[in-house]
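Okay, handing you the structure first.
Just one protein chain is left out here, and the rest sit where they should.
== chain A ==
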Amino acid sequence: MSADVHALIGPWAVDAVDDAERALVERHLAECASCAQEAAELREAVWRLSDVTVADPPPRLRDRVLFEASRTRQESPAPEPPAPRLRRHRGMPRMRLALAAGALAAVMAVVGGIVTWSVMRSQAPTESDRIAAVLGADDAEVGTVAAEGGGDVTVVRSDALDQAVVVVSGLAAIGEDRAYQVWMVDPDGQVSAGVMAPGERSATMLVTGLGDAELVGVTQEPAGGSETPTLPMVAGVPLDA
């Protein structure tokens, strides 16, 4: 079903769906941060189509609208969004623990020779300890995704510590003028979590303050990183898996 819903995001963005489908898509977007991001991007492209239809309305419309507005009460602001959506221990805990144990071993192997992020150097004295604390946390949850072009991205997160360890391993080779960048994606957009050194293909980083992030994404950017991610993502690891 979710594949069907996903295929409707394009038609939804141009209002080419019926009411039931619209509701279905919007419910899906509320639960899938990466889909919501794609949908928002499509919308930003779609509205530009109205650049070519601009036309002057009849002058009388202005007075009517302003008069109508003057006697229309404005809505109250939307309620605060629901609490962060990171899911905790729901369904099949045993299976997850087994998976976690295996994945943790893999992460430990990588972290054994920690490659420190340039942006994290100032915190170097305690960083290894903090990474170890996340990996060893009782509530640690692990997700791994194969990256486009090779390598993989593993995220270990602890809600209790409100921290996550991101391990980027063996991504596709890039030139010295390019760099991989890690993003935390939440329903409202994304923030950069750090830029890897130019040409670097593997790294480990600690992210503090997960908020309602739903996805850890990796993109390829010009050396030094970008303000906004260049799509498509090289990899995206859902945090609610």
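We adopt the following convention: contacts are C-beta pairs under 8 Å (C-beta built on N, C-alpha and C of every residue); 3 or more make two chains touch, one makes a residue touch a chain; residues count from 1.
Going forward, contacts and distances are computed from a predicted model.
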Worksheet item: According to its UniProt entry, is the unseen chain "Heme chaperone HemW", "Nickel import system ATP-binding protein NikD", "NADH-quinone oxidoreductase subunit H" or "RNA polymerase sigma factor"?
Response: "RNA polymerase sigma factor"
Discussion item. Touching residues of chain A against the unshown chain: what are they?
Written reply: 7-11, 13-18, 37, 40-58, 61-62, 64-66, 68-70, 72-78, 188-190, 228-231
